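Note that this complex is displayed minus one protein chain, with the remaining chains in position.
In order of appearance the chains are A, B and C, and numbering begins at 1 in each one.
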Amino acid sequence: MIKEEDVITLWIDTKRTYLVKVRKGKKVGSDKGALNLDSIIGLEYGVEVTLSTGNKAYILKPTLIDIYNGLRRPSQVLYPKDIAYMIYSSGIKPGDTVIEAGTGSGFLTISLAHYLGDNGKVITYDIRQDMQEIAKKNVEFLGFSNRVIFKLKDVREGFDETNVDAIFLDMPDPWNVVKFAYHALKPSGSIVIFVPTVNQIEKTGIALKNNGFIDIHAEELILREYQIKENAVRPKNIGVMHTGYIIRGRKSLKSSV
Amino acid sequence: MIKEEDVITLWIDTKRTYLVKVRKGKKVGSDKGALNLDSIIGLEYGVEVTLSTGNKAYILKPTLIDIYNGLRRPSQVLYPKDIAYMIYSSGIKPGDTVIEAGTGSGFLTISLAHYLGDNGKVITYDIRQDMQEIAKKNVEFLGFSNRVIFKLKDVREGFDETNVDAIFLDMPDPWNVVKFAYHALKPSGSIVIFVPTVNQIEKTGIALKNNGFIDIHAEELILREYQIKENAVRPKNIGVMHTGYIIRGRKSLKSSV
Amino acid sequence: MIKEEDVITLWIDTKRTYLVKVRKGKKVGSDKGALNLDSIIGLEYGVEVTLSTGNKAYILKPTLIDIYNGLRRPSQVLYPKDIAYMIYSSGIKPGDTVIEAGTGSGFLTISLAHYLGDNGKVITYDIRQDMQEIAKKNVEFLGFSNRVIFKLKDVREGFDETNVDAIFLDMPDPWNVVKFAYHALKPSGSIVIFVPTVNQIEKTGIALKNNGFIDIHAEELILREYQIKENAVRPKNIGVMHTGYIIRGRKSLKSSV
Partner (left out) sequence: MIKEEDVITLWIDTKRTYLVKVRKGKKVGSDKGALNLDSIIGLEYGVEVTLSTGNKAYILKPTLIDIYNGLRRPSQVLYPKDIAYMIYSSGIKPGDTVIEAGTGSGFLTISLAHYLGDNGKVITYDIRQDMQEIAKKNVEFLGFSNRVIFKLKDVREGFDETNVDAIFLDMPDPWNVVKFAYHALKPSGSIVIFVPTVNQIEKTGIALKNNGFIDIHAEELILREYQIKENAVRPKNIGVMHTGYIIRGRKSLKSSV
């Protein structure tokens, strides 16, 4: 049942997905019409609603992809396809504690918090206070504040934690952080790094090899969306050709550092 | 610390990753040398060990990708890249209850059980008893028996459950199950379907549209692994060009069924 | 040396490439400045020129890719990556005679005429007179009129020719033309077909198999353009994810038609 203070997805169509908090007297609008949020309190999720224009829409429970589509984000965020694989390949599980740097708009933070569950913890570092304020609001909006610790600190000077289950890096020069990540990670734990250029693969991969990491992989995911139309199935013509590369490795105990 | 009965990864190199249960007196062998498992009890994860040949190897805590590489699987299983995105896009979280069909070798089952955590539940259907026996052993081997319920039943005749959080289908004719999935799902819940051919996208997509599902997408992920070599970074030459397509949708309350 | 009536490429930058005929008193303009074409007569190709704004530009001899970028085309045309492979895989050589349908804006026509040389011949069919008029102007503009024969006729009623070296089809329902293509082709000759959807692959492939064609392949080319930037090499982010599929086969003498 939809309650006040729930964050819901207003789904009008694939290009019009809104993430809103249900509040009395609040409206949510789009070029396809507006919805009075009072009217949905007490209804069931999945319900069809009628916008002010007569257009139909649906109220859904937000998934991470809805959050991706609807989140306030001044900076580019990691794509769902990349986050999904970063989390999966890291081996983390509900209840784990992980480090992330940088925080950015907080979308990876939210994804991690979602996965780790009520007993998990995300410690997220950034050097920009303005960005972290936005991320904090995003995390709070989605009800994950109790799972996230924000730190305003340059990770090129090290992490405060030790024995964390995994470390996720999305920053321009991860190679400068690899040795600190080694110290912060528990043995056998995963480091997972996202970089947009091939040059960064090279520098990061070498830093991992030289700092006690094994099982090092660099991978790229290309996602193609298909048009589902009777007798005319094909990939969509224009799309995202490139986001970046995912580099991952695991801490061995052979560190030379 | 590595204990008896732990399932560990013996990591020799990228092509030699073994998944074994630590038992006294047991050996694990490869063409690169053997390891006496007695010798690792009490050591820390991440430790470097010496094989009978003098070669080095490492003992790691298994991630899902290690499990993918090491699992006994008579049938083809879903690839990690696909499972990662299927789970992510479904919106499921720790503690949820999901349905899966068919069980196959149980690798998706294990991935789901891993994600859902101790309070989650996977109900997995298959029509082949022999396959499900293997899946059961795999699930038990990894310690997830308490999170999985096995059912030997043809889902083309319906599911026993209602109000589940998500349904995952990996079967030849998912369109024959879509209407039953609608009934088993909670409103706003996700159905996520994997199919290898384009024809199946068409039939499945149409069935979803006609049976009360909205927010329907068909997507494909291509993974390229890179060679990380100083001054010679490039994708690996030969690889998996195609696994299949992921179709997803969400239950609205407008079902015409 | 650049002469009057030459078709030249005015290359300002990657996004500003103009195809123009050199005529006294004519100017060519862009948002980066204009060029008086008088001023380049008698200069060498490759020369740097200064636009009215002071910006620099270059005069190049048009390649097919320049023609692709600069041609007047009311309809979508085949992409260079696809045409290149269609021509290459067809086995045609200078002096050959080929059929094409439909003409469209004439870009494939021009590419074929370019390849076949002075002794080659392209017979191009279309049902739309307005489109063929545009194609005719394009072909004439580029000086290929003597290599191209235009026919206004529906190829679903057959071709007038026999014994042609290859047939190229870019039309919605090529399967309705396959049996006529068989009759028009010389034995061992290639048919090469472009279609945008997967459903068309299926129908076309089956028609080829059932009508005496062998060595049948369906292929797709994905082109990724890279940003060449020191220390930041990566594919461009947004691009063309899909154009279509190339289906090819060769005429055997086992026709059942």
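In this section, contacts are C-beta pairs under 8 Å (C-beta built on N, C-alpha and C of every residue); 3 or more make two chains touch, one makes a residue touch a chain.
Since the model is a prediction, treat every value here as computed from it, not as a measurement.
Touch with the chain that is not drawn comes from one residue among C:51, C:71, C:169 or C:198, which is C:198.
Here the missing chain is touched by one residue of C:29, C:42, C:172 or C:187, and it is C:187. Contact with the omitted chain, checked across C:48, C:130 or C:157, is made by C:48. Not every partner is drawn; the one left out touches chain C at residues 11, 14, 44-48, 58-66, 80-81, 83-85, 87-91, 93-95, 111, 114-118, 186-190, 198, 201-202, 205-206, 214-226, 228, 230-231, 233, 235, 245, 247, 250-254.
The omitted chain makes contact with chain B at the following residues, 196-199, 224-225, 231-244.
The working rule: only the chains that are shown with their structure count from here on.
When you average the Cα atoms of each chain and compare centres, the chain farthest from chain A turns out to be C. Note on chain placement: the centre of chain B and the centre of chain C lie 46 Å apart, centres being C-alpha means.
Once the centre of each chain is set as its mean CA position, chain A and chain B turn out to be 21 Å apart. Looking at chain A, residues 198, 224-225, 231, 233, 235 sit in touch with two or more other chains.
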